[in-house]
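Left out: one protein chain. Kept in place: all the others.
A, B and C are the chain letters, set down in written order, and residue numbers restart from 1 in every chain.
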Amino acid sequence: MACVVVVYHSVAGHTKSIALSVAKGVSLVDGVGVEVLCVDDVPAFDAKVHQPAWEMLNNADAIVFGSPTYMGSVSAAFKAFMDTTGSLWYVRRWMDKLAAGFTVGGGLAGDKQSTLQAMQVFASQHGMVWVSMGVGVGEKGIDRLSSSIGMMAQADDGPTEETPPKEDHTTAEHFGKRIANATVRWGTA
Amino acid sequence: MACVVVVYHSVAGHTKSIALSVAKGVSLVDGVGVEVLCVDDVPAFDAKVHQPAWEMLNNADAIVFGSPTYMGSVSAAFKAFMDTTGSLWYVRRWMDKLAAGFTVGGGLAGDKQSTLQAMQVFASQHGMVWVSMGVGVGEKGIDRLSSSIGMMAQADDGPTEETPPKEDHTTAEHFGKRIANATVRWGTA
Amino acid sequence: MACVVVVYHSVAGHTKSIALSVAKGVSLVDGVGVEVLCVDDVPAFDAKVHQPAWEMLNNADAIVFGSPTYMGSVSAAFKAFMDTTGSLWYVRRWMDKLAAGFTVGGGLAGDKQSTLQAMQVFASQHGMVWVSMGVGVGEKGIDRLSSSIGMMAQADDGPTEETPPKEDHTTAEHFGKRIANATVRWGTA
Partner (left out) sequence: MACVVVVYHSVAGHTKSIALSVAKGVSLVDGVGVEVLCVDDVPAFDAKVHQPAWEMLNNADAIVFGSPTYMGSVSAAFKAFMDTTGSLWYVRRWMDKLAAGFTVGGGLAGDKQSTLQAMQVFASQHGMVWVSMGVGVGEKGIDRLSSSIGMMAQADDGPTEETPPKEDHTTAEHFGKRIANATVRWGTA
């Protein structure tokens, strides 16, 4: 069974809610399992210690990165997660896994593209293969922000039941399904 | 048989020489064919006319983009090629193909990363899946510029027999092989 | 008198309409003149010929770049303009001028940030100094797309009287004023 891990950071809960919708989309595809991991629950990597979170990540066939956009890039907590993978990068541990990314911000464009690009460069450093959003211009009710590198959601300053809006969750589910299908096609190593 | 198309622009011949080395790398993998196409030989896309270059591109399982870095991005001629794919983008014609990119410039860093990012955004708009360089830090004689999104070569103002140096051609071949292997693994549509 | 040149490319007229609003904003500041130039009227640069468009650009204190977002970056026509400045770049002709940029696209985010980044890298190659959008999060009726590097407008497929919406023109005017004030502060060379 192929395995997709969604690893995210969230402060107000909006990015977490999108992470769960991406995971729901993944789970809709037969033969693909999904795990959701908050970076708060991922310790600094230590090769000498048994760390279930890192075992999960290292065994994944695809990893989906999710972070709010803070000051034009991933949050510091998400960057700390990225930086601690340095020793895995050194030994090419994530080589050839699939990767994808999503971000949530308060603005419509709001520099969310540079957040996704930071994830894309990071995944490339690991030698991963990047799955894009893949939604066309004519598709209604989905990808309202017109993002292509990864998935974007926009959240107001309100409760997660209300914001991001339903369309962004539909988009996240669609994105999760796409990643799961790509994982099946790519095959397990 | 899987098919990889390398489509490039070249003025002084340096990018062409790297394109040929990428193609050579592709050809070393069993079960993968390769075609090399200069954008000068690609007419504006017209769905009503039989256009062999576009048939080649549209039937490819993977497309590798190559351009010199001019003023911090792809050359205008390569951008014209990108723009004329707009109607293919509209009908999602390249959806789920593999993509990769390389660039050649005069400087060591020299804003080549933004050229590769322009290709990566372009490929994402088409819904393609991006294959990174995939070379680690410890590998000698390869990827001397330490690029991760795609392949970078550096050329002096000299004949193509001398520049880019041999190491860049080795890197290009390695990159071609990686893309060919990924194409086999991803499978034909 | 300080001089700002707005140089743009436009096909359907939307980017032209925003260029004119940026220019209007510039013209509201005392002591600053403004010229508007379409790249269709800018010939390939030739140092041996008297070319009024290039004289205008070379004498400017600030240059504002404007392009639609096509396939995730500036249009090919705008890129051709960028590329033909290579010989000016070589002699550092635009060194220390102010620069700024705007783009128009059909989507809300829509990869417009990578278009502005291409302009920003280009301006940096020339040694220019980049003026950001400069609008805060609390300011109503302006910068509806939340762009920070430069100015973003969003246009539907309709007449320029209707789209981009009024708010985008207000934003463009505000941006023009900001650039003009920066030009006065920076001073003529």
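The criterion applied here is as follows: a residue touches a chain if its C-beta (ideal position, glycine included) is under 8 Å from a C-beta of that chain, and two chains touch if they have at least 3 such contacts.
Bear in mind the structure is a predicted one, so any value in this text is a computation, not a measurement.
Visitor: Have a look at B:Gly110, B:Gly127 or B:Gly176 and name the one touching the chain we're not showing.
Guide: B:Gly110
Visitor: Taking the full complex into account, find the residue in A:Trp54, A:Phe122 or A:Trp186 that is in contact with the omitted chain.
Guide: Result: among the candidates, A:Phe122 touches the missing chain.
Visitor: For the chain not shown, which residue from C:Gly33, C:Gly106 or C:Gly127 touches it across the whole complex?
Guide: C:Gly127
Visitor: For review purposes, identify every residue of chain B that touches the missing chain, sorted by number.
Guide: Residues of chain B in touch with the missing chain: 72, 105-114, 117, 137, 144-149, 152.
Visitor: Could I get the residues of chain A that touch the absent chain, sorted low to high?
Guide: Against the missing chain, chain A presents residues 70-76, 79-80, 82-83, 85-86, 89, 111, 114, 117-118, 121-122, 124-125.
Visitor: Residues of chain C in contact with the chain that isn't shown?
Guide: Against the left-out chain, chain C lists 89-90, 92, 95-96, 117, 120-121, 123-125, 127-138, 148-149, 182, 185-187.
The rule is short, and it goes like this: only the chains that are shown with their structure count from here on.
Visitor: Measuring from the mean C-alpha position of chain A to the mean C-alpha position of chain B, what distance in angstrom results?
Guide: That pair's centroid distance is 26 Å.
Visitor: Roughly how far is chain A from chain C, centre to centre by C-alpha average, rounded to an integer in Å?
Guide: 34
Visitor: Can you list the residues of chain B that touch 2 or more other chains?
Guide: Within chain B, residues 89, 117, 121, 124-125 contact more than one other chain.
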